[in-house]
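Complex shown without one protein chain; remaining protein chains in place.
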Amino acid sequence: MAKLEQAIDNHAANLDEETREAVRLASKAKTEKRVNALWTDFDDPNALRKLASQVRQHALDNLPDYLEQAEAAFQKNGVQVHWAEDGDQANAIVLDIMRRRGASKVVKSKSMVSEETELVPFLEKHGMEAVETDLGEYVVQIDGDHPSHIVTPIIHKNRRQVGRSFEREGLGEYTEDPLELTRMARRHLRQKYLDADVGMTGANFVVAESGRIVLVTNEGNARFSMAATKTHIAMVGIEKIIPREQDVPLFLSLLGRSATGQPLTVYTQFIGGPKSASQEEGPEEMHLIFLDNGRSDILASNCKEILRCIRCGACMNVCPVYRQTSGHAYRSVYPGPVGAVLSPLLNKAGFPDLADLPKASSLCGACQEVCPVDIPIPDLLLRLRNKGKQEHAPKTSINTPGLSFWALAATQPAAWKTGLKLGHAMNVVPHALLDVNPSAKSWRSTRELPPFRGGDFRSWLKAHEKKGGAS
Amino acid sequence: MIQPTAKGKRIKFMMTCLCDAFYADVAQASYEVLEHLGCEIEVPAGQTCCGQPALNSGEWESARKVVRHTVKTFGGEEPVVIPSGSCAAMTRHGAILGFESEPDLDEVEGLARRSWELCEYIVQGLGIDSWPGRFDGKVALHRSCHTRGTKVYESAVTLLSSIEGLELVEVGELEQCCGFGGTFSVSFPYVSKKMGQLKVEHLTEKRPNYVASLDMACMLHFGGMMDRQGVKTPRLHVSQILKKALENR
Partner (left out) sequence: MNARDRILSKVRAATDPLPEKTALPDLDVVASIGSRTMPDAGDANAVCATFEEEWTKVGGILVNDESELIELLKSLDAGKGYADPALALESLKGAFEVDDIFDREQVDTYSFSITRATGAVGETGTIILTDGDTPNRLSALAPWIHVAVLSRENIEATLGAAIPTFGSDPSVVLVTGPSKTADIEGILIEGVHGPGVQICLLV
């Protein structure tokens, strides 16, 4: 078998310096903003995180009841509710709605689930025009690229690259002024909204009690998608449930501050149904698609806590590995710590293909410390590493020395001490550190090892005790 | 993370495998600090390692064997004092994760409730909040990652900042990891190196006279990088500072 490469580490090593620094500094800035926003505004943000975590876990533990409650509430509000077991079903539902409505053009606001189902390429294949309207997502779309962050999709691009893309697409003459670039997008997308038949969104929260979705954007694109079009389709993961409308302020407080350091995102919409009768503009029909796509399996697994995620991106902003690798290294829709757990579990191709993701962590725990719903990400990474070992996924063990021999020594004090005494360090102390190849080579490429002093403390102690202890 | 409750000065000392193999002087300093406090110390000879390397590698079967050995070796009621935030986190949290569906989970939790990191034991366990003696110099203290969710780091800050002559300097991006992560350092060598470089920059930015750590694992990594880069700032485990202060009374 060909030697497996450590894809994420290689990706990082091959990243150009400019991109790496851009990603690291932007992530660092967002981390600082988050800390400022939370600690300036609250005495104990950690109490909020625990509370939010409890509400979300409660919703997940009782998900079937809440899903049924939500379905009934939406229907009462005149919303047509659909269910999709996987991405293909969800995409087919969208296509079907569009055909029935005689629609051919859709404007889309940013939604991670539709990235999961690869909705845009699917619709394009079926002759529909689908346009991403979030500025970052639009750039990603015209470049045939992928988002590298769940909140700031083009964190890996600079203004010059955006300028060249806009020039290429005929939005205007080349400029690298972010203000002018934003104006170009405004003009161009404005017409797209007005021409579109369907507005497609995700949802940040689904309120079971009231049958409303809650959607936040800073740009106003979701709002526009629901003002200019005649049909609104929202595709949401089944885990997005919040029980009560009065729970929403807690989550909005945490989401805005964790994601961008804002007390509240600029546009926060509570949408429950088609436009009211007196309203001149807006959707006559609203459809809600509940997407499973692996979530019910995760719910049954020992990683179910990851479903609490509210997609704020704080864990990737703080993650030292993400800061060095950027999002594409994770080869999936969800990068960073949340992605290292979620992506291998959602991966259509199967867990083994992304089994290296849970390894891309020093288990430092910074992610859990910032997570607004207190997801024990390091624990989940450990469980997935164990899963990888148990299922013999080769990518779980790339460049990782086996520890069974070490474990044998570590359970037999005699062998352990002999090893220490004889200086057979390589057989006793963690192979990870000393194994001749490739670990030691890898270690020594950038670091020195301290001198081996196996058993010295034990010898000192013996002499010390003979002397009668403290002098 | 289970918070320890076992109290008293009759203790068991877990030297940690890294000190057993590399850092005898750190184990010795910790021992002498505990002796100074009047502790009656037992050092179980059968001790090996807390089992963390295997747990972190996903080899939970192996990890459980080592944890069982550790639980047996450290049996009893006394506090177990450990000069490492990381090994303490393993006995208090990691081990429990690995035993969630095992019949002997209780025993593992028992050890968890007795496990203290050294500084935390002194400050939270014994209620001591100032340290005698003198230690001259500016110290940059690394906040090792596995002290999150505990009072270990703040206990160390309490002790160090009470020492006459010692000035703690600010360390930037305290929440960032040094890049060790056990086998991570060799299986993701590039990312680990970049993280280590940043950590060395932050630790030495304010030109301290010493760099200090609560964990020799972190120090093994960023210290090894400092040596390779020729950064000469001396490095000490917190216990070594406490001991030196005692010598200057």
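Should a chain be cited, it is by its letter among A and B, assigned in written order, with residues numbered from 1 in that chain.
The rule we apply is simple: a contact is a pair of C-beta atoms (placed from the backbone, for glycine too) under 8 Å apart; a residue touches a chain by one contact, two chains touch by 3 or more.
Since we're looking at a predicted model, the values are computed, not measured.
J.: Of the chains you can see, which ones touch the chain that is left out?
T.: A
J.: Determine which one of A:219, A:356, A:379 or A:456 touches the chain that has been left out.
T.: Within the whole complex, the residue contacting the unshown chain is A:219.
J.: In the complete assembly, which of A:87, A:136, A:202 or A:344 touches the absent chain?
T.: A:136
J.: If the hidden chain were put back, which of A:5, A:41, A:124 or A:391 would touch it?
T.: A:41
J.: Residue-wise, where is subunit A in contact with the chain that is not depicted?
T.: 22, 26, 29-30, 40-42, 48, 51, 54-55, 57-58, 60-64, 67-68, 77-78, 83-85, 89, 133-136, 139, 152-155, 157-159, 162, 178-179, 181-183, 185-186, 189-190, 193-194, 218-221, 223-224, 226-228, 238, 243-250, 252-253, 260, 262-276, 278-282, 286, 290, 292, 296-297, 299-300, 304
Please note the rule applied: only the chains that are shown with their structure count from here on.
J.: Let me have the rounded angstrom distance from the C-alpha centre of subunit A over to the C-alpha centre of subunit B, please.
T.: So the centroids are 32 Å from each other.
J.: Under the definition above, what is the set of subunit A residues touching subunit B in their complex?
T.: For this pair, the touching residues of subunit A are 6, 8-10, 12-13, 28, 31, 318, 320-321, 324-325, 359-366, 368-369, 379, 382-389, 396-404, 406-407, 409-411, 413, 416-417, 420, 425, 428-430, 432-433, 438-440, 442-443, 445-458, 460-461, 464, 469-470.
J.: If you look only at subunit B, which of its residues touch subunit A in the complex?
T.: It comes out as residues 15, 17-24, 27-28, 31-32, 35-36, 43, 45-49, 51, 53-60, 62-63, 65-66, 68-69, 73, 94, 97, 145-146, 148-149, 173, 175-177, 179-196, 198, 220-221, 223-225, 227-228.
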